[in-house]
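A protein chain is absent from this complex, but the other protein chains hold their places.
So, subunit A:
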Amino acid sequence: MTDIVASTPPAQDRAARRMRRPRWMGHAGLIIGLAILLTCLLMALFAPLVAPHDPYAQDLLSRFAPPVWHEGGSWNHVLGADHLGRDYLSRLLYGAQISLIIGIGTAIVSGIIGTTIGIAAGYFGGKVDSIAMFFITARLAMPVILIALAVVALFGSSLTVVMLTLGLLLWDRFALVTRASTIQLRSQEFVTAAQIQGASTLQIVRHEILPNLLNNLLIVATLEMAQAIVLEAALSFLGLGVPAPLPSWGLMISEGKASILFEPWLITIPGIALFLLVLGTNLLGDGLRDITTPQGRN
């Protein structure tokens, strides 16, 4: 009897691990999304080491140099060069930094704002909830692009301004999701139990509510990240995103649009990069949702 009991835990553990592994390893979307995002992350982190050229160095002799697979392309400029002769591959690598900083920064800023509002609304209910819902509705009524354009026009464009503006505009989904889940968690007995054990509101939020919200928050964060990346590109394209010499992907598209007929790769290359990054982020979010819901996918 004791032998059996003693030998079960490792066996159970192994079985549990075997059960858990296919759950996320077997999710194609999650793996693809994770791979794309990791690639972008590595590109951004190691850009200074990997980039063949200085992304700001102009070389008028190689203006509009075509990428290597085009006629006249060379391995010196693998992805060609733009209208100022700056190496496109280097700019693309450094551009990943900007996209990711904007994406992650915005997700963090909006996550903090949204989660605070959402938890307060869900936990306290009543008047606090009404006020929070008013702010959420007011926020939903604002056109994001227009407000962002106005703010950037007022305060001037820089990476920080764009990030904070988007962060202040994209917290609504965080707030709604955390509010709904908090209302649900609030009525769980373990929250009352914590209260009965003398826990303060802050302790309850930190130990009981937040850990239970974490997977929802992660999923929303990936969605907001993707949205922030696209919005930054849109703002940069409109000329009100990050300022000019920085190699933002949106800015690269904007600068390339003049030569769309003769050097189309100037637009398609950053376009594809942007598309892949957003796709990867969304796939990751979708995958996370699928593997963390108890019902599983399909």
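The rule is simple: a residue touches a chain if its C-beta (ideal position, glycine included) is under 8 Å from a C-beta of that chain, and two chains touch if they have at least 3 such contacts; residues count from 1.
Please note the rule applied: contacts and distances are computed from a predicted model.
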From "Imidazole glycerol phosphate synthase subunit HisH", "Carbon-phosphorus lyase complex subunit PhnI", "NADH-quinone oxidoreductase subunit I" or "ABC transporter ATP-binding protein", the UniProt protein name for the chain not displayed is "ABC transporter ATP-binding protein"
If the hidden chain were put back, which of A:28, A:57, A:142 or A:193 would touch it?
A:193
Residue of A:82, A:208 or A:255 touching the missing chain in the full complex:
A:208
Can you list where subunit A touches the absent chain?
125-126, 188-190, 192-200, 203, 207-208, 211-212
